[in-house]
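With one protein chain removed, the remaining protein chains of the complex are shown where they sit.
Per-chain numbering from 1; labels A, B and C assigned in written order.
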Amino acid sequence: MNNNKNILIIGGGPAGLEAAIQLQKLNYNIILIEKSDHLGGHLAEWDRLFPDGVKTKEILDKLVNNLVGVKYFLNTEIDSINLLNGSYNAILSNGITILAKAVLIASGFDLFKAERKQEYGYGVYNHVISNADLESYFKDGKDQRVVKNPRRVGFVHCVGSRDEKVGNIHCSKVCCVTAVKQACEIKEKFPDAEVFCFYIDLRMFGRGYEDLYLKAQQKYGIRFIRGRVSEVAENIKNELIIKAEDTLSGKPIQVTLDLLVLMSGMMNSKSGLELGEMLSLNKKEDGFFECKSSIYSQQFSNKKGIFYAGTCTGPKTLPDTFHEARSAAMEINTYMNESNKE
Amino acid sequence: MTNFGFKLVTSSRVNLDKFDKEKFDKLLKIEPDIRICMACGACTATCSAGKFTETSLRKAILLLQNGDEKGAVNKLIGCMLCGKCTIVCPRSINTRNLINNILKIYSK
Amino acid sequence: MEKLYDKLKSDSRLGDGLKSCINCGICTAICPAAEFYDYDPRVIMDKVQSKDDNVIKELLKGEKIWYCGQCMSCKTRCPRGNAPGVVIQVLRKISIEEGYFVESEKGRQQYAINKMMYHNLTNYGYSIYPRTFKYSMHPECGPVWEWIENNLEDVYARNGANLDGEGPGGLRKIPKESMDEFRKIFDATGATKELNHITKCSMEVAKKMGLNEEEYFNMVFNETEKDHLNH
Partner (left out) sequence: MIYEGKKKIWSDYQKDIPDDHFFYVRSCIRQSFFPASEQKFLEICNQRLDKDFFETEKHTSCGGIAFHSDAIPIETSLVIYGRQFSLMNEFGYKNFVCSCITSFGLYCEALEMWREHPDLEAKTREILWDTCKREFTKPEFLVHTSDIIFKYRKQIAALAKYKLINSKTGKPLKVVEHIGCHYNKIFPSKSVGGAEYPYVLAGMIESWGGEIIDYPERRHCCGFGFRQYLVKANRGYSLSNTHKKFESMEPYHPDFIIANCPGCTYFMDRWQYVISEMEHKAYGEYGYGIPVLTYEEVAGLVMGYNPWDLGLQMHQVNCEPLLDKMGIKYEPKEKYRGLNNKNIGKPALSPYLK
């Protein structure tokens, strides 16, 4: 069979790109498809990365430079896909048909739509933005919702995460440290601003994260308040008034802000879910795909020849995602060798 | 006036807008470490006075930042300066000094 | 003795209103009572989920469970789909059942509330009824109510009500057969029994205080020794 070297990678974000790079080195024919008009996924929208503030462009450039020889299609999705003689026959939205021995799903995540938490007023009140909006602002400084020299800025953790009301009971894992990173960046940009982070638990699980938290307190004087924000309102001067309980002192509090940043969490992507329907992939209660084993076989799906990498199986950091991409490349390589022996 | 038999009060919600930043800055100058408290509660757990009084450094720090200066002082006046909290603080805050300095700036 | 927590749990509202609480404080953040009383619904939920009978007993005997205004703002917000306001209903129910309510000032008010409500509902079929809604007990109703009270028939007739009249309409006299059904429901569902129980517990306290029924009513209705509101 001449198609036995074909691998279809779905998703041009960090997971898809890194897996493509690794598999390309192993001399497979890679076809990577990306639904948007650019490579890099959410990474391309972000400015800097926790915990050290590495510029995303650095990472992105590295990925794209290493991609030499990989065939990829932008603005392309899967129209249909089915199993044909042990391979996957996929018809792409650009009309091309591919017969691939293995498929890697690296469809990533969608950011929770902050406007769904209506009480936080995203899209209703003038100075409420999301974590993604703030990254764009850091990149180009264009967002008019960010006032010049804000006196007080707030961050709300767990927006659309750990919240039964929106159907997401899971923790999105990276928002805590992202909030700490962004809070520090706000202080760098606006040293006179008072910055508040409203959290439920501070999950500083990674190397360097706790240090960043300490720096946020020590160097920047950021105030961490343990309490979920209950609602946001606007006063007559278009400032935001937010309410929470400082649960550690047991007092209901309020504060007037010039800018509020909502830390939107991660959800399995809509396009990923559509693909999951086509391929009958198992999901868990949180909406992300189910791995064959959550401990040992994270790159395997419930379908032979279909593999996962990255956030389609749950919220992950960027280093985690890269590890998974490389691990998926290894697993796919083994699978390809074994199936060609058959 | 009609005697209604009940009265009007204003909300006791803490308003962080009213926090006295200048006074707190004074404290920060001598006690910058107050910022790094992560409210773990080790100080209060080990506090000898806390077993008999309302003493709690953890709460005092929070109340202070919530603008409740009197409440903060009340959480510290029972302190006997034994220094056990200094031994346990995971962030190595010199809690004994901190307590003294809070009382110096905020009591009366 | 049956554990208090099990008693709470036997009411289905407890399970509906309190899955595991993560102590995020969103309920307290929005709670009107938390702004005006020394009240923190988050702490109450945490005490209930401790399942510790001593802690729960203290709650049932204390003032705090009576501070909630039942606005249910907490229900809209809770990220775990809990409803502290509903849990409060169950705590109050058990506090009444166990006779603990007379041990707090705010709990003792239950006597006045039950007297008024039961009287209005089982006699007229309304929870509020103008002939028993007295300006003297409601000075906040203003001079306009004083005028209404002095001209009840005229004012209600002018305003399209059918005060104590036959047939449908506002404040109509509800027919006897309907009132009989209504009262039977009160008897069959424990409302009457509850009133009698509350009266019995309250009169025991009144006796200890050296008060007759009317004096006791006036005391719990008009005053509290402690000023419960925050300042």
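By definition in this document, contacts are C-beta pairs under 8 Å (C-beta built on N, C-alpha and C of every residue); 3 or more make two chains touch, one makes a residue touch a chain.
No experiment lies behind these values; they were computed from the predicted model shown.
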item: In the full complex, displayed partners of the excluded chain; value: A, B, C
item: Residue among A:Glu231, A:Glu245, A:Asp258 or A:Glu290 that touches the chain left out of view; value: A:Glu231
item: Per the touch definition above, residue among C:Pro32, C:Gly62 or C:Gly81 touching the missing chain; value: C:Pro32
item: Residues from chain A at the interface with the omitted partner, ascending; value: 115, 118-119, 121-126, 231, 233-236, 238, 241
item: Missing-chain contacts mapped onto chain C; value: 12-13, 16, 32-33, 35-37, 66, 68-73, 75-76, 89, 92-93, 96, 106, 109-110, 112-114, 116-118, 121, 125-130, 133, 137-138, 140-148, 150-151, 154-161, 166-175, 177-179, 181-182, 184-191, 194-195, 220-224, 229
item: Contact footprint on chain B, counting only the chain that is left out; value: 1-2, 4-11
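Just so it is clear, only the chains that are shown with their structure count from here on.
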item: Chain-level touch network, classified as line, ring, star, complete or other; value: complete
item: Longest centre-to-centre distance from chain A, chain (CA-based); value: C
item: Winner on C-beta contact pairs when B-C is weighed against A-B; value: A-B
item: Centre distance in Å when chain A and chain C are each reduced to the mean of their C-alpha atoms; value: 49
item: Approximate Å spacing (C-alpha centroids) for the pair chain B, chain C; value: 37
item: Per-residue overlap in chain C, given as positions that touch at least 2 other chains; value: 34-35
item: Residue list for chain B, restricted to those that touch at least two other chains; value: 12-13
item: Chain C-touching residues of chain A, taken from the complex the two chains share; value: 119, 158, 162-165, 200, 226-231, 243-247, 250, 252-253
item: Sites on chain C touched by chain B in the complex; value: 34-36, 139-140, 222-223, 229-231
item: Partner chain B, residues of chain A touching it in the complex; value: 152, 194, 196, 202, 213-214, 217-218, 221, 223-224, 226, 243, 246, 248-249, 251-256
